[in-house]
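All remarks here apply to the structure that follows.
Here the complex is missing one protein chain, while the rest keep their positions.
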Amino acid sequence: MRELELDLDAFEGPFDLLLALLLREELEPREVDVASIVVAFAEQLAQRDEIDLEACGEFLVLVAALLELKARFLLPDEAAELDALEPEEAAEELARRLTEYRRLKAAAAWLAERLSAERDRWFRLGPAPLQPRAERRLAPQSPAALADALRALASLPPSVSLGHLALRFPPVSRFLERFRALLARRRVFDFDQEVGALSRVEQAVAFLALLELRRAGEVTLSQGAPFAPIRVSRAADERIRQWTAGSA
Amino acid sequence: MDSRLRLIAINPVDRLARTIEALLVVASAPLSVGELAHATQDEPERVEAALELLRDRYAEERSGIVLEEVAGGFAFRASRDASEACARLFERPVDRGLSQAALETLAIIAYLGPCSRPEIARIRGVAADSAVASLVERGLVAEAGRERGAGGAVRYRTTPLFERVFGLESLASLPRLDDLAADREELRERLLEVAAARVS
Partner (left out) sequence: MDSRLRLIAINPVDRLARTIEALLVVASAPLSVGELAHATQDEPERVEAALELLRDRYAEERSGIVLEEVAGGFAFRASRDASEACARLFERPVDRGLSQAALETLAIIAYLGPCSRPEIARIRGVAADSAVASLVERGLVAEAGRERGAGGAVRYRTTPLFERVFGLESLASLPRLDDLAADREELRERLLEVAAARVS
């Protein structure tokens, strides 16, 4: 049996190994030492910190396909009755996947070449040193809104009995909906600012709704200090980092 | 073709200036003469001569790119005649309105005249720090000295931008609040009274 020269340094995955073996012109399937491939793969696994189940699964499928080809070659007559799976099918599937991988390997080689060719192209990462400041603009506003705001501050709410107020708790669901809608539009909001204009009872119910959202894992809460404004942010924040000045 | 010939043809300071141009367009902070000399491996005196050349080439009225000397060194900026186009490039979407907290804070400052944050907090019954900060950032209010001279709290007043946004010729054209108080002082007292009553 031919001695297999396995280059473990160049070994990046089961596909690399199979490709190397199959493309070696003189190699016949019966000469493939499947055991040494398994050993090479196991050694590779041992060098890693954690076992990658996905890679192991892939490897098993490929080794099985290879073993089947080899078994059918070694036992041509019985093999036809052993299994319903057509060897052509197995080969076709293997060919499809190896071709796909091979094309991407070629693409990776092209990228590597391009990267080194473009090493002398320097450009600025991040904003310009004297970039003009982005201005926050506000649509025209009505002065009546100012008068209304001050009038509200200058008048006491009508005094009603506390017992009556207690009967009129607004439903928690109202605030759940309101905060969810708010978080659909904004990543973060200031709780105090949001409920500042509400009555104390409403504020209390709003706070219950906030705790409910936190319990459900929909929001995260932060507060700089006791009694400081509570900041509410979306739990799954999926902002996409576009331009990063991160260096290698 | 002949390298000696090319050396004579290209003015060496001009060549240095080109390299400095390149460095300045990549830099994200102003570059000092020292940094430029290090990067170009050239003498600081020659770097200064090259910068003089560039200052002339990248001058206001002559180019859209202007070389500016700032505290940390030299940097490119956009020319002044491009400022409108730059503003459009960096503009953010227009906000439709202000938060309730910002609106109340703005109303207090507009009607009562210069106010400090503690004063606004007393009237509103909640801290005013973030509301004031957002109004300053928007340019609707600005600092206006301190209460009782140095050491007192910073006071804030409305800006001309505030008047433009609210379509006011001046603060005198704010809607009248005669039903609440006769003048500014009375209004202030009334607001503080109500705030105290609200707490109790």
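Letters are used for the chains, namely A and B, taken in the order the chains are written, and counting of residues starts over at 1 for each.
The rule is simple: contacts are C-beta pairs under 8 Å (C-beta built on N, C-alpha and C of every residue); 3 or more make two chains touch, one makes a residue touch a chain.
Everything numeric in this text was worked out from a predicted model, so none of it was measured.
K.L.:
I need the residue numbers on subunit A that touch the omitted chain, in ascending order.
P.N.:
Residues of subunit A in touch with the missing chain: 12-16, 22-23, 28-29, 52, 54-55, 58-59, 62, 69, 72-73, 76, 79, 87-88, 90-92, 94-95, 98-112, 114-116, 118-128, 130-132, 238, 240-248.
K.L.:
Which positions on subunit B touch the chain that was left off?
P.N.:
17-23, 25-27, 31, 35, 38-41, 63-66, 76-79, 81-82, 85-86, 88-89
We take it that only the chains that are shown with their structure count from here on.
K.L.:
Round to the nearest whole Å and give the separation of the Cα centres of subunit A and subunit B.
P.N.:
The answer is 37 Å.
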